[in-house]
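Shown here: the complex without one of its protein chains, the others still in place.
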Amino acid sequence: MNIKPAFGNTVVGVGVAAILAACATGPSPAELDREAIAVIRAAFRDQNIAKIDRIQQDLGQAACSSGTPPSEALAEQVMAQAKATVKWPTSGQYFGDWREGERIAQSGRGMTWTDSSTATSANGGSCYNCHQLSKAEVSFGTIGPSLYNYGKNRGVADILAPTAQGIVEYTWMKLYNGKSYNACSNMPRFGHAGLLDEKQMAHLMALLLDPKSPVNQ
Amino acid sequence: MGDPMRIRAQVSANTTTVRVLMSHEMETGQRRDPAGKVIPAWFIQEVSAAHNGKPVLTASWGPSVAKNPFMRFNLKGAKAGDKVSVTWTDNKGDKRTDEAVVA
Partner (left out) sequence: MKAALLWATVGAALLTSPVLPGVGQAQAQAQAQAQAQAQPRAQAPAKTTADGIAEYRKMLEDGNPADLFEAKGEGLWKQKCGPRNASLENCNLGKGPGVVKGAFVELPRWFEDTQRVQDLESRLVTCMETLQGFNATEIAKTEFGRGEQVNVTALATYIAAESRGLRFNLPQAHPAERKSYEIGKRVFFFRGGPMDFSCAACHSEAGKRIRLQDLPELTKNPGDGVGFAAWPAYRVSNGQMWGMQLRLNDCFRQQRFPFPGFGSDVTIALGSYMGVNAKGAQSIAPAIKR
């Protein structure tokens, strides 16, 4: 280490700097990923109904936890898994009352640690947080696309007609498990995560597709 | 007694703008606690202001005024160095006076 080159300490300086640079590149991305998980696990605790198991990620969550989208193969896997979770209404009834649907869409309640129960009856759909729905409601978010005229735009004149079956099933799947069609959808998985029950989802179906619903006026 | 008010009085041309920020819960008496009991009303009922000891403003407030109320008023005939004092009295009989110097 005690070389004395003709042009001063530059060589030694470069050598030392090179060693320091190697140390200074820091942990690899994979190491940082693991450390982040550890930091997350250490930081959170149970609070009322919000338990620590909520930060256990499933495939769909883990695949969508970075700034870059998952590979096509992984996305396909997530979507296939999501489609497989979808349960059609046990009563065969896809549609409830759009008035109830509007009430559910307006409510952002449920599932936080200040809510008293995880029962679906305590939950809202939070729809207006992200979407426009009926024209009369001006307090709507823009995180998701506008759903105004959802049924009308898709030519649904009769929700019970066989021609509407495709859109009915698509909409149900979107509500039940939005990852069925978009691996990294921002839509909460209302059916799969037990946020809303099938009656509540049927009310939302009516809100979206019933020609009499304010959404389609 | 409550926490101190923040009073700023600034002269500009012919007018002094006085800004007062009061620290008060301003409880309306309409709210209920998690157990369902009514939270008792507790709000400022009267505000008065004086310039060099001379009363210049009185106000009657009620529960519609928000928590930590802010009041701004204009004062004529004040100059830098003058004293502006503000007093509030609430429905519990509590009272507070704070003073500021006109800048």
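Just a few scattered comments:
In order of appearance the chains are A and B, and numbering begins at 1 in each one.
In this section, contacts are C-beta pairs under 8 Å (C-beta built on N, C-alpha and C of every residue); 3 or more make two chains touch, one makes a residue touch a chain.
The model shown is predicted, which means the values in this text are computed figures rather than measured ones.
Considering A:S71, A:Q93, A:T112 or A:S146, the position touching the chain not shown turns out to be A:T112 (whole complex).
Touch with the chain omitted from the figure is made, among A:P89, A:G151 or A:P188, by A:P188. Between the chain not shown and the residues A:A80, A:A119 or A:I143, the one that touches is A:I143. Note that of A:Q47, A:S71, A:Q93 or A:S146, the residue touching the chain absent from this view is A:Q47. The chain not displayed touches chain A at residues 24, 26-27, 32-33, 35-36, 39-40, 42-47, 50-52, 54-57, 60-62, 64-67, 111-114, 128-130, 135, 138-143, 186, 188-189, 193-195.
Although one chain is not displayed, its contacts with chain B can still be listed: residues 3-4, 6, 19, 21, 23, 25, 59, 61, 64-72.
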